[in-house]
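Missing here is one protein chain; the remaining ones are kept as they sit in the complex.
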Amino acid sequence: MNMAQPLSRPQIAWRIAQDIPDGAYVNLGIGMPEMVANYLPDDREVMLHSENGILGLGPSPAEGEEDWDLINAGKKPVTLVEGGSYFHHTDSFAMVRGGHLDLCVLGAYQVSAAGDLANWSTGDESRLPAIGGAMDLAMGSRGIYVMMELCTRQGAPKILDRCTYPLTGQRCVNRIYSDYAVIDIAEDGPAVREMIEGIDLAGLQAKAEAPLRLAEDWRTLTAPDL
Amino acid sequence: MNMAQPLSRPQIAWRIAQDIPDGAYVNLGIGMPEMVANYLPDDREVMLHSENGILGLGPSPAEGEEDWDLINAGKKPVTLVEGGSYFHHTDSFAMVRGGHLDLCVLGAYQVSAAGDLANWSTGDESRLPAIGGAMDLAMGSRGIYVMMELCTRQGAPKILDRCTYPLTGQRCVNRIYSDYAVIDIAEDGPAVREMIEGIDLAGLQAKAEAPLRLAEDWRTLTAPDL
Amino acid sequence: MIDKIARSVAEALAGIEDGSTVLVSGFGEAGVPNVLVEGLIEQGARDLVLVNNNAGVGRHGIAALMAAGRVRKMICSFPRSVGSVVFPELYAAGKIELEVVPQGTLSERIRAGGAGLGGFYTPTGVGTQVADGKDVRRIDGKDYLLEMPIRGDVALVKAHVADRFGNLTYRKAARNYGPSMAMAGRRTVAEIDEIHDGGGLDPERIVTPGIFVDAVVKVDR
Partner (left out) sequence: MIDKIARSVAEALAGIEDGSTVLVSGFGEAGVPNVLVEGLIEQGARDLVLVNNNAGVGRHGIAALMAAGRVRKMICSFPRSVGSVVFPELYAAGKIELEVVPQGTLSERIRAGGAGLGGFYTPTGVGTQVADGKDVRRIDGKDYLLEMPIRGDVALVKAHVADRFGNLTYRKAARNYGPSMAMAGRRTVAEIDEIHDGGGLDPERIVTPGIFVDAVVKVDR
């Protein structure tokens, strides 16, 4: 039996990028999801949104070319692509909450079988509570893709019957892209659409608390070496 | 006894214009109040607001110079003064409702002793109901000046104990400029600040249902021939 | 590649269904998407709920749409404009419904629809007929009415210049309802005077970002 080789984060990012259609308006959450921008196919024009009032995020500027009035939601310097625009914070969140974004890719601490998302707090009272734009993105975007490993570093599953951490949003996650599988949150719970070679449903189930099922048309999850 | 000579509409407009301070942001209601713009003293810079998204209304354009993308709330062609700006309808009413206008001058069918305003409907069911911006202006502006004759053409008083027509706004009128008098709506009801030569409080009271009183520092109301 | 420039009005308006709520920009003659409204008559959708500041003048534009019997209900602020003839006739004959809304509340309701809000409390209309049947809430010592959002299945707006991304600028006071309606339309079509050559518009000058716009149609001014 082959030992299953989980996808690396760049590979998960690549996999997500393949599913973002030409012309889509997309918000990539701070942190891991930002990597998705690196793998968008060249033949697609995708408009990236940033909560602080930008549509049309471009790549990082060359060193020495940074403009600190042009930063993304993660406060890193960016550029603007042709066709991009600036607008104020309230208009920016009107876009988010009004369902104008086609997709949002977010990280997650936990996702429940029903698609509840927990990604802003571990409930640790010693840490400052900090919400940012996560709750707006979770409730407002037409599609929510979660990018995460199936388990924590300590090996605890992150797809749960019920989230134990404070929620970011209820029933908002549409799909999870992970190191072992792509999993839809369907009406009847998590359904595996794709899994990597060398693992089977039982192997996946060992990494999730919530019951998983295989989608009828499931496929093998592959990604290039990155 | 001199027969009192009531002010003409241009004279009422002139009188109001004298009370608009330099630097004020003002909305002049459609119709009679628009005349106030003609009498603003030259040494004052007043920014006129129009509900359809203009600050800095200027005078009517010369014939043949009309731009039908630049009209006022009364849908007449206007011009824009230096320092003026354009913005969308929702921002325009955010200005109105948010208390950003210093003054609004409105016409009225009726004003009550408490400052209720009726200026959008006579309750005539055969006429189409049409509100426009009147209710927003009445409730939103920091100061509401009413410009009207004390009585209807039929001689009925318009300053009433209670309005009989449908209200535009409650307790919103601060002052009435009329053909015979300038009347504050004070905490305890209408108080005459100015009245024209040849009339006294009894003469004014004959033209109003609500009880009037003379302000201690009342003066004679005068206006140039216009 | 993003290219929102439609080759024809018919293409831009394809698929509008009977029963749709249609937002139409404009105040007076400024900012009215006349060609799109004519296109909507051609297109044929009926049983429409129409949202506009007024209720049409003369027998063209939205008045023609009403005269053609396509409008079930009119939501507007001021249906009594000089030169309005079609709507008053239909209304008197009981052939069209009317919802009259204070102007600021109308545009705020449209914005709320576009911004994903469930409603808002406004001081406008408190103590008037407008308050009939509405929730009144005392907040910080002042009364407010609860008003509900308006979303359009379609928004037809008039702008000035567009680029292929659907970014829009407007001209003077023709801006009026355009930006809020563009946000509130599930499908938003803009009638424009000019297509910007050479890529994207100046990002600092854009009033309506292309995310709110599905198709733009250039017409002769």
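Read from first to last, the chains carry the letters A, B and C; within each, the first residue is number 1.
FYI, a residue touches a chain if its C-beta (ideal position, glycine included) is under 8 Å from a C-beta of that chain, and two chains touch if they have at least 3 such contacts.
Since the model is a prediction, treat every value here as computed from it, not as a measurement.
Across the entire complex, contacts from the unshown chain go to A, B, C. Remark: the omitted chain is touched by one listed residue; of B:Leu55, B:Ala130, B:Val146 or B:Ala208 this is B:Leu55.
Annotation: of C:Gly28, C:Gly116 or C:Gly200, C:Gly116 touches the absent chain (contact as defined above). Within the whole complex, the absent chain has one touching residue among C:Phe27, C:Phe87, C:Tyr144 or C:Phe212, and that is C:Tyr144.
Hidden from this view is one chain, which touches chain A at 50-54, 67-71, 75, 80, 86-90, 92-94, 96-97, 116, 121, 127-136, 139-140, 166-170. Considering the complete assembly, chain C touches the hidden chain via residues 108, 112, 115-123, 137, 139-140, 142, 144, 148, 169-172, 203-205. Remark: the residues of chain B touching the chain excluded from display are 22-23, 25, 45, 47, 49, 55-56, 80-87, 93-101, 140.
Definition applied: only the chains that are shown with their structure count from here on.
Among the remaining chains, none touches chain B as well as chain C. Comparing each chain's Cα centroid with the centroid of every protein Cα atom identifies chain C as the most central. For chain B, the chain whose average C-alpha position is most distant is A. The centroid of the Cα atoms in chain B and the matching centroid in chain C are 30 Å apart.
For the pair chain A and chain C, the distance between C-alpha centroids works out to 35 Å. Chain A and chain B have CA centres that are 56 Å apart.
Chain contacts: chain B has no residue touching two or more partner chains. Residue positions of chain C touching 2 or more other chains: 111.
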